[in-house]
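The complex appears here minus one protein chain, its other protein chains still in place.
Each chain gets a letter, A and B, in the order it is written, and its residues are counted from 1.
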Amino acid sequence: MNERITQEIQSIAASMLESGQVAAFLGYSQGTLPGTMQPFVARDVEDAKKFSWNSFCVINLANYLPALLRSLEPPRRRGEPPPEGPLPKVGVLATGCWSRNMVVQIQENQIERQRAVIVGISSRGMVSRRKLEAAVGYREITHIEEQDNSLLVRGDGFEETINRWDVVRDNCQTCVHPDPVIYDKLIGSLSGDRKIPDRFRQVEEIEALSVDDRWQWFQNEISSCIRCYACRNACPLCYCPTCFVDDSRPQWVGKSIDPVDTALFHILRAYHCAGRCTDCGSCESVCPMGIRMRLFTKKLQKDVLELYGFEPGLDPDAPLPLSTYKMDDPEEFILTHIKKGDKK
Amino acid sequence: MKPLVLEKEQAGHWLKGLCNNFDIFAPLPTDKGYSDWQKWDGGDLFDVAKGVPKSSIKTFFFPQPEVLFQFNARASAPDAFRLREPKCQDKPRILFGVRPCDARSVVLNSMPYEEDPYFQKRIQETFIVGFLCREGCSTCFCKWTGGSPTGTEGMDVAAIDLGQVLYVEILSDKGKRLVGNGFFRSPTKDEETEAKDFVEKAKGQALDQDVASILRSKGLMHLYDAPFWNSVSEPCINCGTCTFLCPTCYCFDIQDETLRGKGRRIRYWDSCMFPLFTQHASGHNPRGDKLKRVRNRFMHKLKYFPDRFGPISCVGCGRCVRDCPVNIDIRQVLRSLLEI
Partner (left out) sequence: MNPYLPYSAVIDDIFVETEDGNLKTFRIVLENEEDRRNWTHRPGQFAMLSIAGKGEIPIGIASSPTEKGHLLFTVNRAGVVTTALHKMNVGDPIGVRGPLGNGFPVDSELKGKNIVIIAGGFAFTTLRATLIYMLEHRGDYENITVIYGARTPGMLLYKDELKQWQERDDLNVYITVDREAPGWDGLVGFVPTIAGQVKPSPENAAALICGPPIMIKFTMPPLEEVGWRNDQVYLSLENRMKCAIGICGHCNVGPVYVCKDGPVFTRAEVQRLPVEF
């Protein structure tokens, strides 16, 4: 199956680049280690041959999209409006969650819909390299061969066949929307929404702990954080020109690995992603220390779903609950003085 | 000093005997699936996989945060805002089970840190018991960088695991201080042969070139203007994974922090991958482009550092290769630089 998808990606990308429909195409190429793939931008037909697809494409490609689009615009000074006429387009692969992040990016004015040529692929879930390593007892893996439902894993003196679904990432196992929600072209077919009755099970397990135990769990989870910001940088939602951790006037958060500062970073970042996170799992996949920070945003996802009946990225016209303001907002704190009848 | 032998069963007892005077650290399994440097809890010391633990040992030589100075931040105090050096109350420490690449990294880092009193003090107070490697992982490439799986640079005691026993060589005066407590004996002839065998047969990927001297001989701007930096830097997400896990990346930032009348000037690890690394207060940023930052890191490690100090600033441990989220592989960059 991966071979078929790879062929299609290569041919679609080649034809889009050749016809000039897109100036660049964003996908993946083979990595240098088994179980790793590298995000790759092809700018001509030759490059398109390097595209590849398998179950290890774990980073959300929407992360690269705004910067890539901007880099294709003619250079201009800050404040100058973009030039007249159509700007170059970028082709990009999109699974369910990646496409939902693109919807959020469109809603938040980070990309223009007409400049992205989206090639949708329904996701079968991506494999967690970490889970795979655990499944073979952390013996070193030198070769991985994917079959449709299993992985043949070879290492020094061993060969094992691992059931694919067992090592699929946590977020993919509980994924409800594997299909791309917007696309200009589709590879393969759509599989429809999945029914997962206990999709928030991991969150509920933590919610069931006492407050003290929950705090203990949280502190333990982030104790190995080295403040590399791989999670933040891999996240398509984190596009602030100056992140709050980098501010100096005023400085909100200390920069060292002091546990209080680290806790503040993770908590605040999770809240900045509330109502926008699609649980693509990039943050967890890129963390070198194995921190499962997507559980923080998953909890907030659950809250937003329960409070507002909203899931981000499914409907480009649905207003984002945490950044939309209405005059009849039931909360008092925004319109307090008018509600109370004062004239200010 | 002649080589000695320690029965592995006795290793725990030996170290326990040193516990009063030293803090002892070893790479121990964590609940996240990898082994990492932790304070030794008296348990099994030999249950570690081959290769390197998750973090390097640079955290013992320049920890983060490291308090450079303390000061009184109450304006009314007579010594207000005058910096004073902190009183260091750490015990000396033993790092047990350091791989040759990590031990060598200490030697490489001491070169730029020659005048740094904090670093030098920690070098004197840290005792390294190294374990030679029988073979590396597929991501190890110490031989490319001038190291070796059986190298002993930077170690105070070098140990070879022969199964039942550890065959050790004492390499420094500090090392002598560790082995005086009666647990060690002389090796048998067989053990000596086994140890020699181990060293001769140790496997590691090698390049048949003196990498450092080739890179030193190449023109600076020739490497700087090479055409491949674009494709190397394109997937980079500018996180700090490579720099923070790397044993030989040593950039830091200094900040003052005050809390309730007490102040401290600390230094903590900084990464040249972060966009703010070179930003001036005026807003001007000489390395505002991602490509410039990625190129600068590799040029520093593989060209500027060897030009100034000799060896390349890389020990071939493979951590960045294994953990870079977008699989930017320094081995590919090295090869490209050697070929161009």
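Quick note on the criterion: a contact is a pair of C-beta atoms (placed from the backbone, for glycine too) under 8 Å apart; a residue touches a chain by one contact, two chains touch by 3 or more.
The model shown is predicted, which means the values in this text are computed figures rather than measured ones.
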Quiz item: Which of B:S35, B:T150 or B:N296 sits in contact with the chain that's absent?
Solution: B:N296
Quiz item: Which of these, B:H13, B:K39, B:R82 or B:R185, touches the one chain of the complex that we don't see?
Solution: B:R82
Self-check item: Footprint left on chain B by the chain that the document does not show
Solution: 68-69, 71, 73, 80-83, 85, 112-113, 115-117, 220-221, 224, 250-256, 258, 263, 265, 267, 270, 272, 277-282, 286-287, 292, 296, 299-300, 303-304, 307-308
Exercise. Name every residue on chain A in touch with the hidden partner chain.
Key: 248-249
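Operating definition for what follows: only the chains that are shown with their structure count from here on.
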Quiz item: What residues of chain A sit close enough to touch chain B in their complex?
Solution: 31-33, 36-41, 59, 63-64, 130, 133-134, 138-140, 142, 224, 226-230, 232-234, 246, 254-258, 285-286, 288-290
Quiz item: Which of the residues in chain B end up touching chain A in this complex?
Solution: 30, 32-34, 36, 49-51, 54-55, 64-65, 137-139, 234-235, 237-241, 243-245, 253, 255, 257, 266, 268-269, 271, 274, 276, 321-323, 325-329, 331-332
